[in-house]
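Okay, handing you the structure first.
With one protein chain removed, the remaining protein chains of the complex are shown where they sit.
== chain A ==
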Amino acid sequence: MLLEMQGVSVSYGKVSAITDVSIKVPEKGVVTIIGANGAGKSTTLRAISGLARARTGEIRFDGERIDRLPPDRIVARGVVHVPEGRRIFPEMTVEENLHTGAFLRRGAPDVATDLEKVYARFPRLLERRHQLAKTMSGGEQQMLAIGRALMAKPRLLLMDEPSMGLAPVIVEEIGRIVEEISAEGVPVVLVEQNAELALELADYAYVLETGRVSLEGPAPELHGNEHVRAAYLGV
C-alpha cells in the first residue's frame, strides 16, 4: 500500500470532524471518498496533507509515518493536494502559479519539460499563461490547480471536489483528466460530492457518514449498493 491511514481522528476545537477513519491507497488506481456535505471528506484529505493534525491514529506513506510532519515536508515526499475551491494564487499569472507548484524542485532541468507537458494537456493555460489567475473562469482555474499540482511531480494526488461548481461539459473533462493521470501511473484519491462521477472513475470507494467510514468496497459494488443508490445517487 502506498498510503495507509489507520484509525485517524481529527477535531476542530471540541467538535470532532472525523473519527477512527482508516483508508488504504494502493500503488495505482483511483480511490474515492464520497459522502454528504460535512461528512468529513475534506478533513480526511487535510489530515493526509498535514493541514489538519491527526489526534489519534497514524498515517503512513510508503511505509513511513507522515502524520507529524508539516505540510511542506509531506509535499516533499510526493503527496500533493489539490484543495477544495481550487485555491489558485489570484494575483499571480498562470505561469507563476505553475512555477509555484514546482517550488521544491529547484532548478531541475525537467521542470521546463513538465511545464510544456502541462501546457500540452491544458492548451487554455498556454493561451493564458501571462494572465492573472483570478481573471479565469472556474473551469480554467480548476485546470490550473491540477496543472500546478502536476508541476510538483506527485507520487500521490489528492483531489478535493474538482467538479464543484462546474458546467457538465467541464465536469466530464475533469473526469477524463483524472483517468489520464491515474493511467500515467499516479494514484489519485478523489473526494467528491458528485458520487455518480466518483464511482465511475474509481476502483475502490469509501463512504463517509458523520465522520466515520460507514461503507467501503470496490467502486462497481458500491454503485450497486442499495443504500448508496438511495442516499448518494438519487436513484
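The rule is simple: a contact is a pair of C-beta atoms (placed from the backbone, for glycine too) under 8 Å apart; a residue touches a chain by one contact, two chains touch by 3 or more; residues count from 1.
Just so it is clear, contacts and distances are computed from a predicted model.
Missing from the rendering is one chain, named in UniProt as "Branched-chain amino acid ABC transporter permease" (options: "PPM-type phosphatase domain-containing protein", "Branched-chain amino acid ABC transporter permease", "Cytochrome bo(3) ubiquinol oxidase subunit 3" or "Propanediol dehydratase large subunit"). Taking the complete complex into account, A:148 is the one of A:41, A:128, A:148 or A:223 that touches the chain left out. Of the options A:49, A:194 or A:225, the residue whose C-beta touches the omitted chain is A:49. Here one chain is not drawn; of A:29, A:71 or A:217, the residue touching it is A:71.
Touching residues on chain A toward the chain that is not drawn are 49-51, 70-72, 75-76, 80-81, 83, 87-92, 96, 99-101, 103-104, 106, 148, 152.
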